[in-house]
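What follows is a single structure, written as structure tokens, with notes after it.
Removed: one protein chain of the complex. Kept in place: all other protein chains.
And now, chain A:
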């Protein structure tokens, strides 16, 4: 029954990026060579929903090449900077030092130290600089050495980045990409273990994506750079050295799309970033115990891909959210709320959410491990939901 107030009816009927041409056979669609400029035709590689294939990596005919995640990010930057002369990079130690996590290694030599700009230590300032440059037609990629430091730039990100396109009546746009490593690392201390996605998620005007594999890191970085909106790209400190084979051909992913990691039928597990790996580890145990979990890496943190998520819930009727955010006000909290609004009738059990506790991340390794959701907890949660 749909009344005027039925919010269920409002869930998107079509998949994000639905209007874009994609094929299921070859997962990668080559981009037509087009001159640099805003109006390029970009064909996006849809993430296939094929039954057994993991949705990353190369399935097509071409050989591909192996990269580490940080190299994939760098490849994306290099490709975009070659294609579009307005793309530039700002950040601390990004130029000659090559970036604290080597994402921008070699870029200054390739593009010059004006386009790959080393900045003094003032996050509010170089983020503000990115806003100003964006308003004048450049496409800056702003790197926070650690996501936590971007809290200093919160004013610029919220009051200006997210707002100025709206308050100027559409006269000025801010196509910046704000990126950096976040999440709980290895004993980096509380200030360097922030999960900023929970702080930024309610800023209107921002888009947020989280990458988790070399394949989606490259595709999302490219998509973020090409987007006309300000995009925050969340990377994770512990995922930079992940290795994977990615296509040789150019590909761009859809910012608003979630990724089907493991199709299943018993329960929908929604996760992102590093927790994806904990979930997949738990999935091995669960399979041995006879469960068939469906694992989705939501990737798009703002807005949520309710199409993919909804289809999954309609199939499994049970949801478990596994996140690294704190309990209060995290991505899981919002996701729960969105699912209840849109898919209440499809649920057979309350939505479970596993998150970190509401504590600053401690330094001691044992304590730190205890604040992050571990595979054993995920297994226990699935068993509980599926009772």
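Just so we're on the same page, a residue touches a chain if its C-beta (ideal position, glycine included) is under 8 Å from a C-beta of that chain, and two chains touch if they have at least 3 such contacts; residues count from 1.
Definition applied: contacts and distances are computed from a predicted model.
Trainee: Given the choices "AP-5 complex subunit zeta-1", "Neutral alpha-glucosidase AB", "Vang-like protein" or "3-methyl-2-oxobutanoate dehydrogenase (2-methylpropanoyl-transferring)", state the protein name listed in UniProt for the chain not shown.
Mentor: Checked against "AP-5 complex subunit zeta-1", "Neutral alpha-glucosidase AB", "Vang-like protein" or "3-methyl-2-oxobutanoate dehydrogenase (2-methylpropanoyl-transferring)": the hidden chain maps to "3-methyl-2-oxobutanoate dehydrogenase (2-methylpropanoyl-transferring)".
Trainee: Taking the full complex into account, find the residue in A:159, A:241 or A:384 that is in contact with the omitted chain.
Mentor: Counting the whole complex, the residue in contact with the absent chain is A:159.
Trainee: Just name the one of A:130, A:182 or A:375 that touches the chain not displayed here.
Mentor: Answering carefully, the residue with contact to the hidden chain is A:130.
Trainee: Give me the chain A residues in contact with the hidden chain, please.
Mentor: With respect to the unshown chain, the touching residues of chain A are 4-5, 7, 10-12, 88, 95-96, 108-109, 112-115, 117, 119-120, 122, 124-138, 140, 155-156, 159-160, 163-173, 204-205, 207, 227-229, 256, 303-304, 306.
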